[in-house]
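Note that this complex is displayed minus one protein chain, with the remaining chains in position.
Order of writing sets the chain letters: A, B and C. Residues in each chain are counted from 1.
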Amino acid sequence: MSFNTFGRVFRFTTWGESHGPALGAVVDGCPPGLALAETDIQPWLDRRRPGQSRFTTQRREPDQVRILSGVFEGRTTGTPISLMIENVDQRSKDYREVAEAYRPGHADYAYDAKYGVRDHRGGGRSSARETAARVAAGAVARLVIPHVRVRAWVEAIGGDAIDPAMFDDAEIDCNPFFCPDADTAVRWEALVDGARKAGSSLGAVVMCEAIGVPAGWGAPLYAKLDAELAAAAMSINAVKGVEIGDGFAAGAATGEANADAMRPGSEGPRFLANHAGGIAGGIATGQPIRLRVAFKPTSSILTPVETITRAGEATTIATKGRHDPCVGIRGAPVVEAMMALVLADQALLHRAQCG
Amino acid sequence: MSFNTFGRVFRFTTWGESHGPALGAVVDGCPPGLALAETDIQPWLDRRRPGQSRFTTQRREPDQVRILSGVFEGRTTGTPISLMIENVDQRSKDYREVAEAYRPGHADYAYDAKYGVRDHRGGGRSSARETAARVAAGAVARLVIPHVRVRAWVEAIGGDAIDPAMFDDAEIDCNPFFCPDADTAVRWEALVDGARKAGSSLGAVVMCEAIGVPAGWGAPLYAKLDAELAAAAMSINAVKGVEIGDGFAAGAATGEANADAMRPGSEGPRFLANHAGGIAGGIATGQPIRLRVAFKPTSSILTPVETITRAGEATTIATKGRHDPCVGIRGAPVVEAMMALVLADQALLHRAQCG
Amino acid sequence: MSFNTFGRVFRFTTWGESHGPALGAVVDGCPPGLALAETDIQPWLDRRRPGQSRFTTQRREPDQVRILSGVFEGRTTGTPISLMIENVDQRSKDYREVAEAYRPGHADYAYDAKYGVRDHRGGGRSSARETAARVAAGAVARLVIPHVRVRAWVEAIGGDAIDPAMFDDAEIDCNPFFCPDADTAVRWEALVDGARKAGSSLGAVVMCEAIGVPAGWGAPLYAKLDAELAAAAMSINAVKGVEIGDGFAAGAATGEANADAMRPGSEGPRFLANHAGGIAGGIATGQPIRLRVAFKPTSSILTPVETITRAGEATTIATKGRHDPCVGIRGAPVVEAMMALVLADQALLHRAQCG
Partner (left out) sequence: MSFNTFGRVFRFTTWGESHGPALGAVVDGCPPGLALAETDIQPWLDRRRPGQSRFTTQRREPDQVRILSGVFEGRTTGTPISLMIENVDQRSKDYREVAEAYRPGHADYAYDAKYGVRDHRGGGRSSARETAARVAAGAVARLVIPHVRVRAWVEAIGGDAIDPAMFDDAEIDCNPFFCPDADTAVRWEALVDGARKAGSSLGAVVMCEAIGVPAGWGAPLYAKLDAELAAAAMSINAVKGVEIGDGFAAGAATGEANADAMRPGSEGPRFLANHAGGIAGGIATGQPIRLRVAFKPTSSILTPVETITRAGEATTIATKGRHDPCVGIRGAPVVEAMMALVLADQALLHRAQCG
């Protein structure tokens, strides 16, 4: 079943394909009275926008957002906020050669198996272009939780990780990789350039942190804060892994090593560690929420790969088109948006039940 | 917000606490006409049941399931199936000492911060005892998808992993660890015994595979098959990480290394690899679905840890009670159950939209 | 699709059949800290309980409720509240004669057409016995909105209506008909007795009023307060019509006659009329919410009616069993319960969005 809505009381629905006339999001359940203009959304879209460096796809999309409803005299009215972004740089002809063959690793075959439809134009609905709508919706979500700071960065590309000791928050927006470690950013230039020139692609790991989430947000059991974040992250194109706090490292630890001891603090407990990533029993502890996300390498590569045609015959395919050599880079603003969207929803849900 | 229902058209709702009189699940949306008796459910509960070896908690619960509704003359009627399991071996007094202090790593503090309630009796609703209800519901789900084989095993305990070359499916149910590698099972005896005797605990990694899922199940975008599995897995107690297919390894790979090349096959494509874990674009490809889940070590350990009381004063706590030294072991049947529940739901959803 | 859950953030799920071992409700999303014991629920069940006068079914059910979860030390914990009522007076043999033929007006044929199952024991899941679970859940809902007074009564039986001028709130619980007009109650004794003795049955109209609902609860557009109430009422067995405020009379009125003029009041406007039934645009205006519900006559009658067997052959049927001669009478506490459940949900939803 197609299911294009996310959230429980603060919800959004996205629509649109890579090569259709436009794409958009309808944000429903937003509290009334929040100051909202297109200028509150555009900067976040600009961070995700393609074509800003040679390390992302060269498709040129201004990604100008329009607010079509839900705002009156500069404030949210509490009714649905319709956000629309026009597609202006479609080049469907780029995709003609892939119309009849399935790109391995791509959703081509799975969509066709499900729907019996082969929208070859840049992946149709399965394109990461849909994530622009998430980023727009996420900008609205941020306004619902103004005291929470949500911040994502790229932690590793192709297995080459940052040095945690060199982490510098101010550096994140100073390079084309959302990399918080200036030295690593320099290495990545060469790394990603190499992949791009070779017609290859690279996986990446994105880290996202939310600071200021009060203890108590979240819920047992099937809307646990970590379960919602896992679903949110795994719904993003190319994501194959999700960790909260220590994640898989906790799977190799002892109880002593994994304990987040507590001491009395000025406001609630002071934790001596954050192995839990700010969530226990599905509920926020007041510590920073820490979410790590693995992006697979872009499936569209120039290297020819064995595949089959719709008719079931053997062939090989080399995907030309215009693609991100590392889709995880632009994934950072998308993960941020999804974190903000989950937290806005949980904030309202917590208020619903606990006042 | 408390949210104790999972699924979209095949849904279940669980209720009950560790030390209440009973716990249960209501399964709704089940197709009619399926043969169902308590004997179809009990074997799965027995696999998860505590007290079967010295490597799990010594709490003695028969975990006998009763079907209270939804079945008539041995067949499902299409109406809600109420499943109930009585608690018989509560020893609330074991928990008196923890009534006033928060156990680090546990949900104690978070629940109290949210609800202002401190149900200290074995963790109340946050106890892994709730997973018995999932296993019971999962047994019903299996009947909805009889051609799918869902199988989980423990892949690593405390960082000590199985040797993939020694994988033997028949071994999984022959040792108390759901370990598919007999040699590793021997090592784990010593490992887990050591942790148990030291009053410590160990994390674990569980792998779950579903074979026979047809290409096409799943959905874009916010009910992607992998997003649903991630939410399902992360909703289980103690889970901190989820991977589909290569997971975080894909985050370090190149596009060539990650491609699942295809050749013509007798029924749809024959894939030369399964880095994707059987899911592309949120939709099943027909390959085995592969889900890996990290369980943190049990938070309840005998080693004293710094913590605070409800009144905010410093103290230390050593949790006696009866606990699993490695909660991930009994996690294997729970992950299986959640996989079956997600797939049954997706099977019906696919039929809804695509016939 | 079977769908046995109602509500958005304050939700309940019911299960159980007329002649199974028990029935119940799981209430989820309840705010924590509310004082709740079985004695808070039992009086409401007692009002709906069968066998209390000769004007209801003679089935003897004590309808004793048990709270199985969600309450600790006398207060709600915020986790799911499982309520169970055992069936003790099943006489399935009463129904043997209807096992093979469909009772006209009953759900027998429709259930069989849908599910291919014929649970003839008292209607199975389609029995009004399920409404006991609603009443139990409704008792919890009342605790969420203590300042709202929800009150239902029977306004007409078999077309014989009360005299509005004789309305006396105190009378409602003083006769077996929930009738607010003592003179009418006397007439109804003869009327219902006559129907009962003739093996016939009678339709009824129930009116329900909620006083104290603050302006602002409710929502555009697909969760309008009136839409939720309409769904809630129409989900009750035997209900065929729903009106808010003037209802169908508004369909015959002019704009002037239908206007609820306003004057300044001490707290918000003072309305000069309440044609709207307390709801405008799906949102409460602060006036009493007024919901009118039509119950058809019980389908189970002694008069033989033409019907067919499961095999498709012509026959006639006269339903013996034990039945309410006027199911609408006991509908009054059920409508009350559904009103309370909708309002509790809307109260929390309003708090979620608007604080």
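Criterion: a contact is a pair of C-beta atoms (placed from the backbone, for glycine too) under 8 Å apart; a residue touches a chain by one contact, two chains touch by 3 or more.
Keep in mind it's a predicted model, so treat the numbers as computed, not measured.
Engineer: If I'm reading the header right, one chain is hidden. Which shown chains does it touch across the whole complex?
Structural biologist: For the complete complex, the undisplayed chain touches A, B, C.
Engineer: Of C:138, C:203, C:288 or C:333, which residue touches the hidden chain?
Structural biologist: Hidden-chain contact among the options goes to C:203.
Engineer: Could you tell which one of B:22, B:132, B:276 or B:348 touches the chain left off the display?
Structural biologist: B:348
Engineer: Considering the whole complex rather than only what is displayed, give the residues of chain C touching the chain that is not shown.
Structural biologist: Within chain C, the residues touching the omitted chain are 1-6, 8, 14, 102, 104-111, 113-115, 125-126, 130, 156, 158-159, 195, 200-205, 214-224, 226-235, 237, 239-248, 250-264, 268-269, 272, 275-277, 279-286, 294-301, 303, 305-308, 312-314, 328, 349-350, 352-354.
Engineer: Determine and list the chain A residues touching the chain excluded from the picture.
Structural biologist: 1-5, 9, 11, 13-17, 20-24, 26, 28-30, 32-33, 68-70, 72, 75, 77-82, 114-117, 119, 121, 124-125
Engineer: For chain B, which residues reach the chain that was dropped from this view?
Structural biologist: 8-9, 29-32, 78-79, 220, 348-349, 351-355
Definition applied: only the chains that are shown with their structure count from here on.
Engineer: Using only the C-alpha atoms, find the rotation that maps chain B onto chain C and quote its angle between 0 and 180 degrees, to the nearest 5.
Structural biologist: 180
Engineer: Could you tell me which chain lies farthest from chain B when each chain's centre is the average position of its Cα atoms?
Structural biologist: C
Engineer: Using mean CA coordinates as chain centres, what's the chain B-chain C distance in Å?
Structural biologist: One centre to the other, that is 38 Å.
Engineer: Using the average of all C-alpha atoms in each chain as its centre, how far is it in Å between chain A and chain B?
Structural biologist: Centre separation, chain A to chain B: 26 Å.
Engineer: Two or more other chains in contact with one residue: find those residues in chain B.
Structural biologist: 1-5, 14, 114-115, 125
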